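One structure is given here, and the rest of the page talks about it.
For this depiction, one protein chain was excluded, whereas all remaining protein chains were kept in their positions.
Right, chain A next:
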Amino acid sequence: MSELVPEPRPKPAVPMKPVSINSNLLGYVGIDTIIEQMRKKTMKTGFDFNIMVVGQSGLGKSTLVNTLFKSQVSRKAASWNREEKIPKTVEIKAIGHVIEEGGVKMKLTVIDTPGFGDQINNENCWEPIEKYINEQYEKFLKEEVNIARKKRIPDTRVHCCLYFISPTGHSLRPLDLEFMKHLSKVVNIIPVIAKADTMTLEEKSEFKQRVRKELEVNGIEFYPQKEFDEDLEDKTENDKIRQESMPFAVVGSDKEYQVNGKRVLGRKTPWGIIEVENLNHCEFALLRDFVIRTHLQDLKEVTHNIHYETYRAKRLNDNGGLPPVSVDTEESHDSNP
């Protein structure tokens, strides 16, 4: 897709701060209970999260997703047949699960992309992926401009794309660069170094440095993007992540072993047990905390406020400023139950 949009990305609309008079409260009012109310609401409604995994076959994508969400949510679990052949073109397979923790329900969709990067000729193999992402934006847009809108539009947009880098120890591959160049503009990309137990500590840090440098030199903005840091606090936190931790070098496993009296997730080799959640062994725990525990909501917000808005602006511009109303709305209207 050619870059026809020269205008800067629309910043999230920040209303002018109203001139406020700092008044001292004379007693406890109870305004802070709104946080509790919001929390209760979120728990009841639950939320959607769509994560896409991209990378060559065999890099441990399915295992990692299972490890991230501590349940069998990936394609590997859905099909028993491990003797699958590599598909001839890139396929998009979305599998949805509802998982619950602490009363909070999450509708998690894992979007897998088997066939990416596996052929002899991998030219434009990112196109089906880009098409899928744009299709989800289109679906959301159609719902939004509908006359009779649903109360809660089902969100199938991809909030996060984990891109798996092969741990060669040398540098990125040309395919990695091309993919990230094209897709960092439409989706949040989090680069991840797969099967990190291949590298010793020195090799790992050298490789990470080289990858970071290559990404910078080629102008690839991975999540968290620099331009969307809202305030100083975010900036310092994200800077630290961007310049030191990313890309995360991870190891995934869904098998448990006994180490020092505890049961841990790991990989057992003749020379030792690699513990997935041990920060001395790999950075899985950092990735998990980053994606799930601290930046989950932010991923969704950036997707909604920035990537989706960019898509919407482009679509409206193409249509001459009018929303894309057409015969299609009739169809989608009928298909609504």
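The working rule: a residue touches a chain if its C-beta (ideal position, glycine included) is under 8 Å from a C-beta of that chain, and two chains touch if they have at least 3 such contacts; residues count from 1.
The rule is simple: contacts and distances are computed from a predicted model.
The complex includes a chain that is not drawn, and of the options "PAT complex subunit Asterix", "Septin", "Fructose-bisphosphate aldolase" or "DLRB2 protein" the UniProt name matching it is "Septin". The missing chain, though absent from the display, is touched by one residue of A:K142, A:R242 or A:R267; that residue is A:R267. Against the chain not shown here, chain A presents residues 56-60, 82, 84, 86, 118-123, 166-178, 194-195, 197-198, 200-201, 210, 214, 217-218, 267-275, 280-281.
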